[in-house]
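Omission of a single protein chain aside, the complex is shown with its protein chains in their original locations.
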Amino acid sequence: MRTKLLTLMLASMVVLLSLSIAGAQERVRVRWFVGLGAGTDGPVITQQEAFVAEFNASQDEILLVLEVIDNAQAYDVLNTQIAAGNAPDIVGPMGIRGRASFEGVWLDLNPLIEATEYDLSDFDPALIDFYFVEGEGQLGLPFAVFPYFIMYNKDIFDEAGAPYPPANYGEPYVDWNGVEREWNTETLRDLALYLTVDIDGNDATMDGFDTDNIVQFGYGTGYTDMRGELTLFGAGNFVDEDNNAQIPDVWLEGAQWIHDAMWVDYFYPNGIYRDSDIMGGGSGNWFDSGNLGMHAIHLWYMGWGTSSLDSRGIPWDLAPIPSHNGEVTAKLHADTFGIMARTRYPEEAFTVLTYMLGENADTLTRIYGGLPARISLQDGFFDRFAEGIGMSDADINWDVALQSLSFPDNPNHEEGMPSFLESSDRYAETWNLVLQNGNLDVARELEVLRAELQSIFNAASR
Amino acid sequence: MELNANLIVGKRRPNGRKGMSASQRREAKWGLIFISPWLIGFFIFHLVPMIASLGFSMFSFTLSAPDEARFVGLDNWRRMLFEDPNTWITLGVTFKFAFISLPIGMITAFMLAVLLNSENLLGRNLFRTLFYAPTMVPLIAAILIWSQVLNPQTGWVNRGLDAIGIQALGAGGLRWLDNPNLIYLAYTFIGIWGIGNAILINLSALQGVPTELYEASKIDGAGWSRRLLNITLPMVSPVIFYNLVLSVVGLLQYFIVPWVLNGGSGYPEGTTRFFMVHFYKQAFTFQNMGYGASLAWLIFIIGLMITLALFISARYWVYYAGERN
Partner (left out) sequence: MASVTSVQKTTERDLARVTSIDVKTARRRRNLLNQFAITLLAVILLSIYLMPLAYGGITSLKTSAQASDSRAPILPMSTTALPYEGRQLDIYTVPIDGEMLELALLRAGRQSSTFINPADLDAEPIEWEGNWRQLEPVRELDVQWSNYSRAWNAIRFARLLGNTMMYALVTMFGTLIASSLTAYGFARFRFPGKNILFMVLISTIILPPAVTLVPTYAFFVNVLGWGGSWLPLIVPQMFGNAYNVFLLRQYFLTIPRELEEAAYIDGAGPFRTFISIILPQAMPALTAVALFHFFFAWNDFFGPLIYLAGSRDLNPITVGLTEFNGLYSSEPNLILAAAIISMILPLAIFFMAQRVFIQGIVITGVDK
């Protein structure tokens, strides 16, 4: 019995061993690592696998291998792979944060671009600059952009008897009293208060409003961090030109605005509500719960984000980002793929990269729900996109998404900082306090943050 | 045959190590043969990585830039011991939680095992399976379940308390993961949920206690609590010892719960700044594996000293029926 078992075990080991050896082939193996951004959900993995299979069938020099790691673990796994000398060749899709989290590991693409005379004229030069880092080079090429906009739940507006937000940038909002108002953060606040309702049906503008039993919120910004949320009030960064820590004035205003929205006005889900069942039960998807009136979100939300609303037949639409102090800032997400500097096959990896960014970017951007950065592919994109996500009949105001591209945040809200990982971690701590602590002195806490960022920056420059 | 019997009875000649008798040599040989699977595995799979990690602690080693690693001697150790206040803060947090959680966890696991071993319990198999069930919940689901059950607004815990008249909801309610006075209680709850293995181990030891012992003591008129104290506890002390060592090591390495439920931020008020959270941030989040390695080896040294102390103390309270006199 025991010998049988041993034999069985040995046999299974031999089979496994030979399987892993059989994987080695004459083609050059190029490993593509997915996990720093989109691409880790079951259905999307399958689509990416099909994309890889298609590439592998299209030629016989390169064997592209897909490695998908759940986002929560992807940073650790990639770190381990790099540290152990087993880094992948291509990494992506990823945003600026993904790139900035791994300093000095990316290959400068310029020599390859020049050697292959790769045509860049189909890209917006500003977007190419997005991936140029002084001292490191061209670390990526534009792949997809994800514009930012307000999504709103039409049923919630109808129930309140409030007119919908404007359809275009520059248009005013006509409120439920017929008053015409600029579409700015002040208007957003008043509208959101009106859309926030407690369990008895009182709204947040009323006297008897019960802050302990809110069932519907007016506004919330989802899926982003401190810099992302504050960019609604203006673009900025925690570091100035001289590498000193700073809190931009608009961000101080913005942090106070959001803290008040959560803990004084209660129209924005605070720490008590943000992960509760009525706000999507920890999935982070507030808008899909049907209990949020307006949500600032990127294009990548489309296609999966509203599945519950769509199945319930609840209509939604897109609106412009409101202005603050007369200025609109619609933060931009732009994804790319990077090649690792330690790759043994830079040419082959570049071949794969150009395959991804060329004609096939049309397929890939639709897998990830992004607007192709390639200008020639943008024509009629939203028609195809709406059809792809089953929304062709819904008459969505896609045009506002395109308009948003004219108001990008510069500097970008994911832009680097000295000791990027440590300073990111530090400001996340402060933001957590803003979200969780109703008694916080926001201005004082931000000053603490500035001082501590300063010492992190000082240590980095030493 | 006499030789073989000596092997196990172990008649030792009173002369020291030099003059090992043939039977002692034989015994040593067999001992090494028996432990050889582990010993070989240790040399192949564990020894080099352990030494390498100790080596890391003397390097400035950024995970994403392995080529730029450079030797810095004891710089990391000096920073850890004398410059980084977080070393001692996080150790303090770790020990504080361990002192709360360890006794509660150990006693609960033992008492539940006694309950599940009781002859008077109807449907024992079903109860044992159900008490074990939470241990089987995959991590990703367990995280989801706990963050929702403890949610201040819609969580079942607060809704239940609210239903019996305790003010639990809203801004003035019980915010389990946000209140520094409640957080360890919440973590201890969560810990108790995962003690299926400790119950299982206790249970299998309880079943090894010979029933005659109980019967004899019943005849002597000993009550339930005296039997528990005089028979059960000594008889299962070897596995209690095992559970104790593993609990101590587990608590020194306490990490996942604060990492995922409180984001590794130390929130609220630094109460969740555990030592391993500190390690993990340094080694992986900040990619500073050199410094991380020195932290890991510090917790190793502390853990080893506690374990040694436990092993020494075991001579006085752990009863091994098969031990040589």
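Think of it as A and B in the order they're written, each chain with its own count starting at 1.
Just so we're on the same page, a contact is a pair of C-beta atoms (placed from the backbone, for glycine too) under 8 Å apart; a residue touches a chain by one contact, two chains touch by 3 or more.
None of the values given here were measured: they were computed from a predicted structure.
Check B:Trp77, B:Phe241 or B:Phe286 against the missing chain and you find that the one touching it is B:Phe241.
Touch with the chain omitted from the figure is made, among B:Pro37, B:Pro85 or B:Gly165, by B:Pro37. Between the chain not shown and the residues A:Asp70, A:Asp249, A:Glu327 or A:Glu387, the one that touches is A:Asp70.
Against the chain not shown here, chain A presents residues 2, 5-6, 9, 12-13, 16-17, 19-21, 23, 31, 37-38, 40-45, 49, 65-73, 77, 80-81, 83-86, 155, 158-161, 197, 199-201, 203, 215-216, 223, 277-285, 288-291, 300-301, 304-305, 308, 311-313.
Although one chain is not drawn, its touching partners on chain B can still be listed: residues 1, 4-5, 7-10, 12, 17, 24, 27-42, 44-46, 48-50, 52-53, 56, 63, 112, 115-116, 118, 120-141, 144-146, 148-149, 154, 156-157, 192-193, 197, 200-201, 203-205, 207-208, 210-212, 235, 238-239, 241-242, 245-246, 249, 252-253, 276, 279-280, 283-284, 289, 292-293, 296-297, 299-300, 303-304, 307-308, 311, 320-324.
Basically, only the chains that are shown with their structure count from here on.
Annotation: 39 Å between the Cα-based centres of chain A and chain B.
Against chain B, in their complex, chain A makes its touches with residues 75-76, 79-80, 82-85, 102-105, 211-213, 271-273, 275-278, 281-282, 419, 421-422, 425, 428-429, 432-433, 436, 438. Against chain A, in their complex, chain B makes its touches with residues 61, 63-66, 144, 147-148, 151-155, 169-173, 175, 178, 263, 265-268, 281, 284-287, 289.
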